[in-house]
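Okay, so here's the structure we're looking at.
Shown here: the complex without one of its protein chains, the others still in place.
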């Protein structure tokens, strides 16, 4: 069996590398660059019940070794995603993880029920942590009880395993993770963006029309690694890690911290070939470190208090 | 009056630039490089009731455009700071802001009472947000009621104005700031470090002996700017901003966000002359932007909902 | 087809205050379809600056496998770019987007090319291709001041060229639209690239005419994946329909999108 292969609830991954939600659209654009079947999975752009235009522009701003975005969950809406995007993606041999967003419980439940029926959707990623929508989004991501309640409701209707995406904008990420695990989540994805802002000295105003935005990129990696290190030792469901991943080395740092797979977001904008490049480089890096199978890396950094990892093949 | 002069509770600042606590020791080292009287103020290393050795090494790790530290509040203790450090600093014409830390209320109160009597200590900075001490520290920084209670107790005994240093590792920084303002704080300083981690692929272990550490440097600036933008519009006490400041442009971005002064931390390690250099460059930058006095910059980015800023001269 | 290539710097020179002319060589050049397309540049292998920078293609030389861009040194990214020397490489993603349609004007007809500041560069390649096609070209180019003016002679060799400066330090004082009115310039097709206020002025003046405009927007991916650069369509100004400046544009027919 391939040394990069990973089994997660609902997901048989050829390799543990997947583009992160919102950084890869619905795949069409990057299909110009390489065969999407090379990817372990694809996390598609957040889907909401109704179409959304999102926030006014400017929607992105650069920061030191990072970027801010306030897209505002622009997407064509559930119906069009089911009609056009998912069928188009089904031409590729790659599992789709559908990122589900909303502003009230009913929206989440509705989208989850319908989109989980799509044949190539193998898992859901509950986006309870989008910092760029006025209502909902973030609230679900900061109060454990609210998050747990939502998770339960979505689990009840979903036909595929449910991963919940955690917001880093909390005081205690472990409490949040535990509440969501107890609510029946099959896995966690983390982290979503930190909330940040840039101000333009010439205009004197925030660069983003939305004023604040989500901070992503290499700048946030240490925060993500720390949170995954803590959460992975407190829960027994798998974690798909993300935040500033650019290289095979970054991927292994995430595995060592406790992740079982890794998503790549902002780096796609810097290098559209970053995902296949990382997939190519991983085997050699494993050789250099004398590791047979990437699953052996999961939680390596825990030390004594390490728990055995059994959900990876 | 100088266009860089700023008046804050207890502090008459020649200019709004000061080294951040823990990044400048007690001044001796940087006095080799320039006259400390050039600085607006100096925030000295955290002082605790008893001497502390701090954490085992390695205590620092580099991250992309940032660094992690887990010093663990090493300091010679209140007595020696009063005997040696503060008297030595009194040779310079610069107000000292004493960073006060502890693991229980009594410690804070004791240190605050005693250190606030030192003639050159013009303000206290309550460090309720150090991520690198097992007990206390961080707890005080994440629960508004606890922070408010501590602030009250310290205010009761302090002979100088009290600034409280906020931790960014919270879900709602505004609630925290308001609670502390209501408790009688004279000002806020923000932000302390985000909690992060680096893992060494060769050893498979966290780089820091303490495992986690505080993330500082340019990487965190957008988070600090956002929090100051939010807090400065919610409270009416002044804010001393910090987080990744490296240049005169950064300083003005902080003022535009709502800060009334700025502290420089990590950048001192990169360039020991960074503080005087920024102080030199500010007037020209103000000229380029057509601004007479730096106090005019405070809160410029707020737009309509701007409140008038009256605590700056 | 969009390529990502480490292209070689052939030449770089300052041609006006903070304005640089950079010529790069590589196979990517063969992929360029139309004037008005742009490239997305990574100016350093470090993460600071992190994102690519969009810059228009100002001149194409397929025989030499070279293209030229003209850019203003604004912030960190373009400053780092301006320090590149011949022999060094630049990481280029492109060609991107859809450029100016040449078939919007026919041989013998007149095209008015209206550019403002750093919007002028893509008009140079456009003008050459129109002239090759037998179209009469007239240029109206606006700049901040004399020190910012570039390529006047080059444009003059292709057709009548009017220069306007905001401060009147050179050519006509005022905006490009004033110049068009003052000289009663008439045209079959108008092509324009420049700051949004200028494009708005042109839109309101010549909405009924055959006009194509090139837009600017802050970008993430540059290829249509991140939804950073969208604008509303005029048909549905407050609804869900949208265009992406990076992949649907940057050139649009006037009235197609909301400026």
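Each chain gets a letter, A, B and C, in the order it is written, and its residues are counted from 1.
Just so we're on the same page, contacts are C-beta pairs under 8 Å (C-beta built on N, C-alpha and C of every residue); 3 or more make two chains touch, one makes a residue touch a chain.
On a predicted model such as this, the values are computed, not experimentally measured, just so you know.
J.: The chain left out touches which of the shown chains?
T.: A, B, C
J.: Of B:99, B:189 or B:266, which residue touches the hidden chain?
T.: Once the missing chain is taken into account, the touching residue is B:266.
J.: Among B:9, B:76 or B:184, which residue is in contact with the omitted chain in the full complex?
T.: B:76
J.: Which of B:52, B:165, B:226 or B:300 touches the chain that is not shown?
T.: Within the whole complex, the residue contacting the unshown chain is B:52.
J.: By the contact definition given up top, give the residues of chain A that touch the hidden chain.
T.: 64-65, 218
J.: Which residues does chain C use to touch the chain missing from this display?
T.: Contacting residues on chain C, toward the hidden partner: 44, 46-48.
J.: Touching the hidden chain in the full complex, which residues of chain B are there? Just list them.
T.: Residues 22-25, 28-30, 32-33, 45, 51-54, 57-62, 64-67, 69, 71, 74, 76-77, 207, 217-218, 246, 266, 268-273 of chain B touch the chain that is not shown.
Keep in mind that, in the parts below, only the chains that are shown with their structure count from here on.
J.: Measuring from the mean of all protein Cα atoms shown, which chain centre lies nearest?
T.: A
J.: Hey, how far is the Cα centre of chain B from the one of chain C, in Å?
T.: 46
J.: Would you kindly tell me how far, in whole Å, the mean C-alpha position of chain B lies from that of chain A?
T.: The mean C-alpha positions of chain A and chain B differ by 34 Å.
J.: Just curious, how far off is chain C from chain A if you go by their C-alpha centres, in Å?
T.: 36
J.: What are the residues of chain C that contact at least two other chains?
T.: Chain C, residues with two or more chain partners: 47-48.
J.: At least two partner chains per residue is the criterion; list those residues in chain B.
T.: Those would be 64-65, 218.
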